[in-house]
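Once you've had a glance at the structure underneath, I'll fire off some questions.
The complex appears here without one of its protein chains, the remainder shown in place.
Entry: chain A
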Amino acid sequence: MENLIALLVAAPLLGAAVLLCGGRRLDRAGHWVGTLLAAASFVIGVVLFLDMLGKGAEDRALHQKLFSWIPVEGFQADVAFQLDQLSMTFVLLITGVGTLIHIYSIGYMAHDERRRRFFGYLNLFLAAMLILVIADNYLLLYVGWEGVGLASYLLIGFWQHKPSAATAAKKAFLVNRVGDMGLSIAIMLMFTTFGTFAFGPVLGATGQTSEGKLTAIGLMLLLAACGKSAQVPLQSWLGDAMEGPTPVSALIHAATMVTAGVYLIVRSGAIFNAAPDAQLAVVVVGAVTLLFGAIVGCAKDDIKKALAGSTMSQIGYMILAAGLGPIGYVFAIMHLVTHGFFKAGLFLGAGSVMHGMNDEVDMRKFGGLRTYMPVTFITFGLGYLAIIGFPGLSGFFSKDKIIEAAFAKGGAEGWILGSVALLGAAITAFYMTRVMLLTFFGEKRWQPDAQGNEPHPHESPKSMTIPMIILAFGSVFAGGLFSIGDRFLNWLEPVTGHSHGHAPVSAATVTAATMVVLVIGVAIAWAMYGRKPVPVVAPRGSLLTRAARRDLLQDDFNHVVLVRGGEHLTRSLVYVDHTLVDGVVNGTAASMGGLSGRLRKLQNGYARSYAVSMFGGTAVVIAATLLMRAV
């Protein structure tokens, strides 16, 4: 069984190699090759999963060492995989959702002449993401971490002829680089502290290490997670990343890659458990991002950017849960999985709407689409109910648990976090209802575009609707399946550990409160967007709305602080370089030149004057010799 683990990665990696190196002759079959290999990886994942289910909880983890990567005295880097319950969860999510999105892309990208390359990149992403989650040491995890960053860059900028897409790709790459630096520093710190970076020894030795070092490692890991998972302060790239094709947004920027940060924190749980300060930082980042993303999601008129704000906010929930320690690890991952279903479904729905509307993304130009696209409407609607936490659907179970866990943190901290999470739930209900109402209800508001092409909204082909239907099933049933009988908790507990905390209020009270804020959020959204017609041109809006439309001024902040600051720094450095450094260098050269110009005059070509110097020199030497003798 162990030997199958490498095949998980090998299948999509082979696909990427074949599709990217194969050239034009694969154009007609390329998408099938990519999809089949992704499906093959999923099948291997299922086989491993069934095998794992058959074993006891303690000996479920599988290890496979492929080869020694860098065998040096005192520095051992292996390419080795570890498949435990946590990794298994991710493998199924990645390959499962990944395969569905491959199928969806066949239809979505049908008219793109570079479709083969697109599938090559998707396979590359799957391979890198799988390496990330099944690596058994931080260095190999880093390989996967960079691999998904590369795939994300390539796919955001897939339509690189659009300057906005090219810029967005660069932005995502650069912002991620800041986070990646955090991860590399964390790995170096681990090596100097523990002498290794394999999960087992590092996480097992946290008891004998000083808290200061663990805090440093934890904060660096948090920086890494912030970059990859678009958390404040490295969140600015996710909104622009929506320039990529919609399947990419669904797979990479909603379901899988952006959750890598959550995986990293949960995987490194032992470090965070032993470093309360780092854990507090994680909680704060999660809570801030949860509100930040939700507020941004409320103001965006671009359907994908509204969903991107929502993704940011939901990952904020996961990071918050992961920061709660053993109370929250399991629920962070559970929300991650259910979010993977419903958010991927929502994005595919958004893609389907765009497909029928000539790639229009402005929700103010949609309206009344439910009769034109019934399947998209129903699947999107189920995803919507799941994300707002409608009772019985996936989001209800997973989000409710996170809110409970936040209260169970105890003390003032617990009350603050719990309230933030509740507020987030209300805002989530508001912005998702807004998206729903603007897109599928009300009057139809679309108009002919500049070329006079009127959109003819129509249902998407089967290759696109079937993945949406399957994901809708996941959005509806996954939460219940996980929660009834605490199945998910029992499954993950051997890896992450679990504690109940001290809840100040009963679970029923929290659920009731969640329901109340949910109803309030939906009611406000209905009052604003359902009751009266929606203007096609966005009204000016309040100060907060205008700020939220500009992503709460994140880019302005970055521009003023980082770009301007950087420019000032470089300008002053250039000034120092020109005056001081160049001054010294040029001054040396000039004085040498002047001196040699003077000395050159001695070289006058008269043999007799040379003879004088020789005689003079000899006389001086002899005089000196005699003088020394005399002394």
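In the analysis below, a contact is a pair of C-beta atoms (placed from the backbone, for glycine too) under 8 Å apart; a residue touches a chain by one contact, two chains touch by 3 or more; residues count from 1.
By our rule, contacts and distances are computed from a predicted model.
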Report summary line: Out of "NADH-quinone oxidoreductase subunit K", "FeS cluster assembly protein SufD", "Sarcosine oxidase subunit delta" or "Elongation factor P", the chain not pictured bears the UniProt name "NADH-quinone oxidoreductase subunit K"
Requested in this report: Consider the whole complex, including the chain that is not shown, and state which of A:L174, A:L544 or A:A611 touches that chain.
Outcome: A:A611
Query raised in the report: Of the residues listed, A:H161, A:R531, A:R600 or A:R629, which one is in contact with the missing chain?
Result: A:R600
Query - Residues of chain A in contact with the chain not shown - result: 600, 603-608, 611-612, 615
